[in-house]
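All remarks here apply to the structure that follows.
With one protein chain withheld, the remaining protein chains of the complex are depicted in position.
After this line comes chain A, so read on.
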Amino acid sequence: LVPPPRLRELIRTIRTARTQAEEREMIQKECAAIRSSFREEDNTYRCRNVAKLLYMHMLGYPAHFGQLECLKLIASQKFTDKRIGYLGAMLLLDERQDVHLLMTNCIKNDLNHSTQYVQGLALCTLGCMGSSEMCRDLAGEVEKLLKTSNSYLRKKAALCAVHVIRKVPELMEMFLPATKNLLSEKNHGVLHTSVVLLTEMCERSPDMLSHFRKLVPQLVRILKNLIMSGYSPEHDVSGISDPFLQVRILRLLRILGRSDDDSSEAMNDILAQVATNTETSKNVGNAILYETVLTIMDIKSESGLRVLAINILGRFLLNNDKNIRYVALTSLLKTVQTDHNAVQRHRSTIVDCLKDLDVSIKRRAMELSFALVNGNNIRGMMKELLYFLDSCDPEFKADCASGVFLAAEKYAPSKRWHIDTIMRVLTTAGSYVRDDSVPNLIQLITNSVEMHAYTVQRLYKALLDDISQQPLVQVSSWCIGEYGDLLVSGQCEEEEPIQVTEDEVLDVLEGLLVSNLSTPVTRGYALTAIMKLSTRFSSVNRIKKVVSIYGSSIDVELQQRAVEYNALFKKYDHMRPALLERMPIMEKTATNGPTEIVQTNGETEPSVLDTKHPPPVTQPANQVRGVIISKYAGLHLCNLYIGIPPMTAYNKNGLKIEFTFERANPNPNIAVITIHASNSTEADMTDFVFQAAVPKTFQLQLLSPSSNVVPALNQGTVTQVIRVLNPQKQQLRMRIKLTYTHKGSPVQDLAEVNNFPPQSWQ
């Protein structure tokens, strides 16, 4: 009978395969042979066959039929068998398999074996993948071995105990007595694993933590010996004695010293000593310094020591080794809040890291730079950050732009500087700016009254150069709509006023409407801007014509707007001036998130314009206009009853439904709710159907929706009007049902809407 091929023979054979198919064939053939060998209960070659199976498993082929065989190998008396058996168990089994539990008895026997290497195998396997039940069953054996004088076994028992505690935390107590003498060991392996065990216990239990605080002097002594001792060949790494143990001790000291003054004081000297004496020319020394810094920053250290730690980090930033620079930036980021002034001293080095070639370093340097910006350094820092914005990879631009806006808002030394900074971001990184920046910028510009002429001029000039960057185009359109009169009358004081005619301005805005580069949202902005100019420019006829053309636009949003504006011209022309008046200074309100700004001019009369039904004739012209500037719709005149804030009724899986309210005069018992559905996912939601039901005391009428496609990426909304009759003036509640198709699959959801503002039904 031919013995099965050896492991290395098989490996050699498989590696000769030239294609995946050839390899698969070889493997299937060998697996078949191995399976029959297993069936025949062949003891001699079981080990060889399982080893081969493990190789094939690593190549990605299934090997589950070998699981039981591993158990048989573990139960064998031969060491060779046990070695492969335990390895196989660790590779093929985990606690999910029932087979796994069958190992328990074998492990128990092997833990008591006469050969320490067999005991070692059992400890290793238990400590790597023992399930909770196994740990419960065998914890006693582990505890026994933790007290042995055999250092080979003791170190393994310690880590095995760590695993047991991680799996079954209640068993922690039973290991307490065995820890008594652990730190008196001379053997580094035992010392190291003991420190790990003590760390695990202290991290899990405040009682253990208090109990072990008394070990601080001993730990300090061990650490001191490591540093002061001469060359020890067994533990030396580039002139440093057992860096692994040093780091683990420093970490345990951190946990013991945290929030404890006495312990922190007891370790103060040794930390200072390590911090000043450790060799920094190689990675190993820096690894120790790094851990030392982390410990100093986490315990109750005196300020001198903290400054020392931060200075070490500052020096790390100048190190040639990228890894060390990276680690320094990460640590500084963690401490910048608590030790702000100390970190500030290293600002210029941090800023230099913006020019680093490594992407991870650049990102951290950017985050840290923003954290360091304050009123004193804003001009200098912004210069660096804007330069970074110009030249950085696209993956950074959005975050950097947002960071610049935030910093500018907090610390701008002047309004002019602020506008210039915004301009710079919009023109250099305009396509990466986040959508929600647009309303914020609009508010900022509105509130910088003396800069209006300058701002609109600069934005207009930017549009002449480039209309591809949507946030820039949107802000510019809005500005031109608001301040177009200042533009054509050449009122700019900050710089040379440009000569531009009304027609030229309208050319630019109309150009945006037809350009392929403009998104639907941008077109909305452009059309609204044109409309607003009807009260600022004299070319009203031209504007009327544009607006009427778009009354039949395919884009539903644009069409709706145009229709409203047409209505303004035709039926409500007397209201037009008031409605399109210059915006006063806005206050942000917290409705529906930071991207919505509700603007009022303080009057309290109800709203006027009803785009779907004729308004009551009795309303005088100078009414409060309420406008919602939403991040999707720009300036959009819509139904608004001042005092009833809009609400988000539903927001899940990318579908957001907002409700806006008005009262339908003459019947004050009817609330008219308009739903606005928007979709932030990448695929359209088609066959969209919105249904609503109300409690018995109410009556509901649902009018037809604007469409049943909610376009992807917030490129438009579906609107629908609901009329609710509430004669008993009860609290409004609603149950809604949404159905739509998304990426080919039908979606259905039910939701309760209970957060109606009281003014909508009172």
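Everything below uses one rule, namely that contacts are C-beta pairs under 8 Å (C-beta built on N, C-alpha and C of every residue); 3 or more make two chains touch, one makes a residue touch a chain; residues count from 1.
Simple rule for what comes next: contacts and distances are computed from a predicted model.
**Student:** Suppose you had to identify the omitted chain by its UniProt name; would it be "AP complex subunit sigma", "U3 small nucleolar RNA-associated protein 14 homolog A", "Signal peptidase complex subunit 3" or "Auxin-responsive protein"?
**Tutor:** So, among "AP complex subunit sigma", "U3 small nucleolar RNA-associated protein 14 homolog A", "Signal peptidase complex subunit 3" or "Auxin-responsive protein", the name matching the hidden chain's UniProt entry is "AP complex subunit sigma".
**Student:** Kindly state which of the options A:Glu95, A:Glu133, A:Asp339 or A:Asp399 is in contact with the chain not pictured.
**Tutor:** A:Glu95
**Student:** Looking beyond the chains shown, say which of A:Thr193, A:Ser402 or A:Ser518 touches the absent one.
**Tutor:** Of these options, the touching residue for the absent chain is A:Thr193.
**Student:** Which one, A:Phe38, A:Phe212 or A:Tyr290, makes contact with the chain that was left out?
**Tutor:** A:Tyr290
**Student:** Give me the chain A residues in contact with the hidden chain, please.
**Tutor:** 6-8, 11-12, 15, 47-48, 51, 54-55, 58-60, 78-80, 83-84, 87, 91, 94-96, 115, 117, 120, 124, 127-129, 152, 155-156, 159-160, 162-163, 188-189, 192-193, 196, 234-235, 237, 242-245, 247-248, 251, 283-284, 286-287, 290-291, 294, 322-327, 357-361
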